[in-house]
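Please read the structure below before turning to the comments.
Then we have chain A:
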Amino acid sequence: MLSIKNLKANINGKEILKGINLEVKAGEVHAIMGPNGSGKSTLASVLAGREIFEVTDGHVEYMGEDLLELSVEERASKGIFLGFQYPVEIPGVSMVNFMKAAVNAQRKHRGEEPINASEFLKLMREKKDIVELDSKLTGRSVNEGFSGGEKKRNEIFQMAMLEPKLSILDETDSGLDIDALRIVANGVTKLKNKDNATVVITHYQRLLDYIVPDFVHVLYKGKIIKSGTKELALELEEKGYDWLIKDL
Partner candidate 1 sequence: MSNDQDKILEEVTGSDYKYGFVTDIENDAIAKGLSEDTVRLISEKKKEPEWLLEYRLNAYRHWLTMEQKEWAHLDIPEIDFQNIIYYSAPKPKKELASMDEVDPDLRETFEKLGIPLDEQKLLSGVAVDAVMDSVSVKTTFKQNLAELGIIFCSFSEAVQEYPDLVKKYLGSVVPSRDNYYAALNSAVFSDGSFCYIPKGVRCPMELSTYFRINAANTGQFERTLIVADEGSYVSYLEGCTAPQRDENQLHAAIVEIYVHKDAEVKYSTVQNWYPGDKEGKGGIYNFVTKRGMLHGDNSKLSWTQVETGSAITWKYPSCILKGNNSTAEFYSVAVTNNYQQADTGTKMIHIGKNTKSTIVSKGISAGKSNNSYRGLVKVAKGAENARNFSQCDSMLLGDKCGAHTYPYLEVDNPTAIVEHEATTSKIGEDQIFYCNQRGIETEDAIGLIVNGYAKEVLNQLPMEFAVEAQKLLQISLEGSVG
Partner candidate 2 sequence: MSTTTEIEKKYIDFYIDHKAILDQQSSDIVNKHRTQAIENFKFLGLPTSNDERYKYTNLSKVFDQNFDMRVGEQIVDLNVESIFKCDVIRLDAYLALLAKGQYVTKERVVSHDESIIVCSLKEAAKKYSQLFEKYYNQLAPQREDGVIELNTALAFDGVFIYVPKGKVVDKPIQIVNLQVDGKENNAIQLRHLIVLEDRAEAKLIFCDDSLTSNEHLSSAVAEVFVGENAHLEMSKMQNEHNESRNISNTIVRQSAHSVVTSNTVSLLGGVIRNNLHIEMDGEYCEANAYGIALIDKAQKVDTFTYIHHAHPNCNSNQLYKNIIDDEAVGVFSGTVLVDKNAQKTNAFQANNNIILTDKAKMNTKPQLVIYADDVKCSHGATVGQLDENAMFYMRARGIEEKDAKMLLMYAFADDVIRKMSITSLRENTEDLVRRRLSGELSLCRNCSSRILMNSTL
């Protein structure tokens, strides 16, 4: 589904990604771990198409297409979903209008008619249960006045609404207490199937108790320095990153 080859990216002339290689197939869950500043969030942003990052080298193939040629919204319409580490507040724009615009953008891309109002509301009701999102929140402006945990749940809610093929969850666990973490992780697990894939970016092994990864990669200074299975995450939890770095 996703094939990253020697991906390099800059911000303001500073190289952050220094040659990433990664293969993600349908039905898989990948976890990317690494210390602060290793480039995890940059990788997520580059895959989503954030333009402040400049791709200087490498290739990314997604569903047989050159991903780097696509605009942000084209990528989104083709099924790439980024769960933001810091979801943005958009004052005055209700969640309902926002989601309707997003769902219709996707439908338009597939050549379908816009969703009708009752169908849409039904969909909203159905999906918000997945993350136990309060219906009050869907009536409010996008992320405005949401608590940290509500924002993260809202991200997973949107993921449920949009049914992406490839979800990249950037530090979705940060700032969550254990209950919220469980809700979010359960949501992600419920949405998992054989046709989609998930890339989970995280600091802590904790999340991986709930979202069990097929592969774990360690990102350090813009490169993947080690890949393994979920046991690697446990090892990291126990020993930290130092032993890996020393090995370099």
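Keep in mind that, in the parts below, a contact is a pair of C-beta atoms (placed from the backbone, for glycine too) under 8 Å apart; a residue touches a chain by one contact, two chains touch by 3 or more; residues count from 1.
Regarding candidate selection, all candidates are chains of the complex that A comes from, given by their letters.
Predicted model, so just to flag it, every value in this text is computed and none were measured.
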Sort out for me which candidate, 1 or 2, comes into contact with chain A in this complex.
1
Which residues of chain A touch candidate 1 in their complex?
48-51, 71-73, 75-77, 81-82, 84, 87-88, 90-94, 97-98, 101-102, 105-106, 109, 141-142, 158, 162
